[in-house]
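As you look at this complex, bear in mind that one protein chain is not there, while each of the others sits in place.
Labels run A and B following the written order; every chain starts at residue 1.
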Amino acid sequence: MIPSKNHIGQSHRRKNALRHLAGRGRFVTDLALPRMVHAAFVRSPMAKGNIVELDVSEAAVASGVVRVFTAETLNHSCVPWTGTLDHFAGMQSGAQNMLASSEVLWVGHPVVMILAHSRAEAEDACELVMLDIEDEDAVVDGDAALVKGTPLAAEGINSNMCFQTLLETPDLDDAFARAAHVVEGKFTFGRHTAVTLEPRAIVADFDPSTGQLDVHHGTQTPYQFQDVYARHFGLSEGRVRVIAPDIGGSFGMKLHVYHEEMAAVAASLMLGRPVRFVADRLESFVSDIHARDHRVTARMALDAEGGILAMDVDDMTQIGAFSSYPRTSVAEGNQVIRLMGAPYQMPDYRGRLSVVFQNKVQTSQYRAVGHPIACAVTEALVDRAAELLDLDPFEIRRRNLLADDAYPHVSATGYQFEKLSHQASLDKLHQMMGYEALRAEQTALRKQGIYRGIGIAPFVEITNPGASFYGVGGARISAQDGAVIRLTPAGDVHCAISVTEQGQGTETIIAQIVADQLGVTPDQVKVTTGDTDNTPSGGATWACRGAGIGGETALRAGRKLQMQILTLAGEILQADQQHLALASGAVVDKTTGQERITLAEIGRIATYRPDTLPKGSDNSLTAAQHFAPTGYPFDFTNGIQASHVEVDIETGVTRLLKHWVVEDCGRIINPLLVDEQIRGGVVQGLGPAVFEECLYDDMGQMTNASLADYLVPMAGEMPDIEIAHIETPTLDTILGAKGVGEAGTAAAGAAAMNAVNDALRPLGARISQTPMTPLRILTALGHV
Amino acid sequence: MKSPAFEYIRAESVAGAMSAYAEAGDDVVYLAGGHSVVPSLALRLQAPALMIDLSEIAALSGISFQDGWLRIGAMTRHVQAINDPLIAAQAPLFAAAAPFVAHPAIRNRGTLGGSLAHADPASEFPAAAVAMRVELEIASPKGTRRVPADEFFLDIYETAIEPGEILLAIHVPGPVAGQVIGFDEITRRQGDYAMVGAAVQAVAKDGILQDISIALFSVGTRPTRAVAAQAALMGRVIDDASIADAKAALGDDLDPPDDLQFPATMRLHLARVLLGRILANLEAVA
Partner (left out) sequence: MKTDITLTVNGDAVREAVEPRTSLADLLRDNLQLTGTHLGCEMGACGACLVMLDGAPVHACLVLAVQASGHKVETIEGLNESGLIKDLQERFHDRNALQCGFCTNGMLMSAQALLSENPMPSRPEIREALSGNYCRCTGYESIVDAISATAKMRSGQTGEVS
């Protein structure tokens, strides 16, 4: 018998974690190259204004300063970038360049770049720059931005409306006319930001002697940046190498084009020496993309039994002065209006989206793009309906969630679901959380003045995107991935793959998948990622594709190499390869499992003694494979979350007591890593529900732009998170994995908001705004 | 977030530090634990020409009894307020306040003297100091003096310490029989500066309050003694009625700042809730 080789599905630990535990991470922030100079930026202190005077002469001669750049001396080296895509019909945005030339458009807009021998000296010199800006009226609020006569947020646009779209089924109005019940609400979702612990970092290293540009860049998408740097700086792609080593968190924030990174590259090209830019935390808050910032008005039509007939939604989202590049700032809103009501049997729908410019930091894609908003609005309305109809939250969802045998299904917003497991997930959650007991406890505690709440939120998550996401709109963003796998002369395996590692365990799962194809252990598979010179081209890490697309790529590459090895082994052994298989590091007899020849021996013969091979044999032991999904335009996963909270009704402080998740991400490659993706994701959903918010005053100043003032979720306030799984593999791929990176974030906030409102319900109070701060809760309760 | 350049002297004595200060002129900042000063340098909120490090001056350390008072050296670290048995016995409000101050690693460095000298109106120790009616011993080139806590805190980041003077020690009066304390605050996250906090010290005899001292923090420009609330409680038992009166009286004691994040009405509301809870707990122990 062939020993089982199922590493797929096992909780393998991450080998690369050992380096971090030993203090041996290799982050861009750790890199010091010979002759490297450090960048700091003078930034706009106001939200909007005209530069009337800029004098850098004193800074230019300050101690340690190597060079000072302004728009005049830097911008010409770069082709401006514009964050629009063709498939978002009618969208507009101004073009961007590295440094502000005449107008500043948000607090933090970079105006001057100073390069010095140390970051401290560069900061010293920043203080010597004379920058005089004539204040203009800033566009701060999205609703006000659309009022006639309001100034434009930027140049190059004809109104403050970046993009508008409308989705509508023909019978929408009829559905509302027929409805026995209509529930409605107005929701506000605050701006928040990624706050990766390692800030954005880049070391651009141009060597004029060879014309080679190496960019060490803390990004999740190295190939995208190779393309961007080549095109915008007029270099041939072959001369641009992007290396993404260890990255201290990314979550979508590190795949956008930023002014400072482009400026670092431009400066290195001009100076011919390495230029380092590491955003400090203050800069991060005013230059990393922000996320969300929605105002949503929504209503839901139901029949007499609580069956959902339709939703009618209007989302206004505020994105800053420009649409981000190259993915735009409209994908978030687009996903909001398309994911509304997604888990439910809901025949009719109307969704309106307005994406609006204002003078703030750009917003763009961040973990679980659009999902938390769609989920929170939908689930809040479902809970309101349950309250109106006096139904238990589980019962109303049981009546409305898509049946587990109703697939394939096309949603009212046009999404095609291959197969989901909502009803099974609902049942599993009910049992796992001990729902009845929690309700009994809730009732008992209320009598003592303790207000606990339970909230649930089913969700659908988009994964494994194909080219329909960006590619069709003209973006040079790869929807495919590639892998090269080789058997080394010693019989080990090496896999170079385009998907990247930010700690989620990409390299570990790739090793597991490859190991299973080649009959070795994951320990014997070395995986290389994050280097455009040493891995094949691909999309890397975005929108939950590492396991589903990267994993499938590795699987197919592994099978290709398996065939090569078996063919060669057949020739060496003079045996029919049909009777051979790979197991335990060797070629074995398929039926008896008996070892015929080790992989090491094959590697040795193919490498050192190809002369002994039969004439005409191919000694290649390297396989290359690229893969793009061709079935559904993207996959969907599903799941459900529950939150248990206690609201101190006198102080407005909410305590998160416990959180549960039932998740169906298709084939589970590594349960340990899947669960940790979910937990991390949940906390990234709970943070903005309770704490995180980029606060702006009415002049467009961000008032809490430091880690002392912006409240990230910390250990003391986060709950334990219990997780269960249902496994419905996609049949689109051999592997069957769908992805899990964003599931936790998608519904955690929705569950928490429903839980807080459940706690407040007996007091007649309700909250529809995140984060759910003590002030907002006290206001809802009438104490303030 | 790199600090601007400055010169640095590690002082060996109080006199040495003061004369170095006098020599250098006004652009000087004393350094204790550095956990308020160094972040402000990183933010480039100040740019001193010279920093004089007080942290290794032996005379500023040590905790001992002196004439029935407990003398706590200014350089006593926050963590010692949690661990030191003398502080637990005679300065229990410092011990009660300390776990609320920042996070463990910060408490390893931050000093009690630094916290009081810094006089952040949202800080815990200053309110505890007011509630305990401590006296602050300040050295100047002309000699030393002791200032009662009620006269020490003047405004945001402003104390009775004049430029160049050094806070030497905190003197805590001896405990009275039957004394009980209460300390609590309302924060959004553990270790955050409080939205509102309060330190209470009381002496009861047969259930009747003989003395009560209440200081609130994060309610104004300095730790604030709740005079009206104290008056509402004196000579009474702690019960629902007296607690309600004390809470109502806070309206006379407090004039909290008003901003979008924290409207004054919210702070007053929270202060009342908090004081009510602390008093209710005192009732349990009294």
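Couple of notes before you dig in:
To be clear about the criterion, contacts are C-beta pairs under 8 Å (C-beta built on N, C-alpha and C of every residue); 3 or more make two chains touch, one makes a residue touch a chain.
None of the values given here were measured: they were computed from a predicted structure.
The omitted chain makes contact with just one of the residues B:N108, B:T144 or B:Q261: B:N108.
Within the complete assembly, B:G191 is the residue of B:P148, B:G191, B:P257 or B:G276 that touches the hidden chain. Of the candidate positions A:G25, A:G94 or A:G739, contact with the unshown chain belongs to A:G25.
Residues touching the missing chain, restricted to subunit B, are 1-8, 10, 31, 34-35, 38-39, 41-43, 51, 53, 55, 79, 102-106, 108-109, 189-191 (touch as defined at the top).
Contact residues of subunit A toward the unshown chain are 13-14, 17-25, 27, 29-30, 32, 120, 194-199, 246-251, 280-281, 502-505, 672-673, 676, 679-684, 706-708, 712, 714-716, 718, 720-721, 744.
The rule is simple: only the chains that are shown with their structure count from here on.
Taking the mean of the C-alpha atoms as each chain's centre, subunit A and subunit B sit 44 Å apart.
On the subunit A side of its complex with subunit B, the touching residues are 118-120, 123-124, 127, 280-282, 650-651, 653, 691, 695, 697, 703, 706, 708, 711, 714, 716-717, 773-775, 778, 783-784. Those residues of subunit B whose C-beta lies close enough to touch subunit A in the complex are 1-5, 39, 43-44, 186, 188-192, 195, 260-263, 265-266, 269-270, 273-274.
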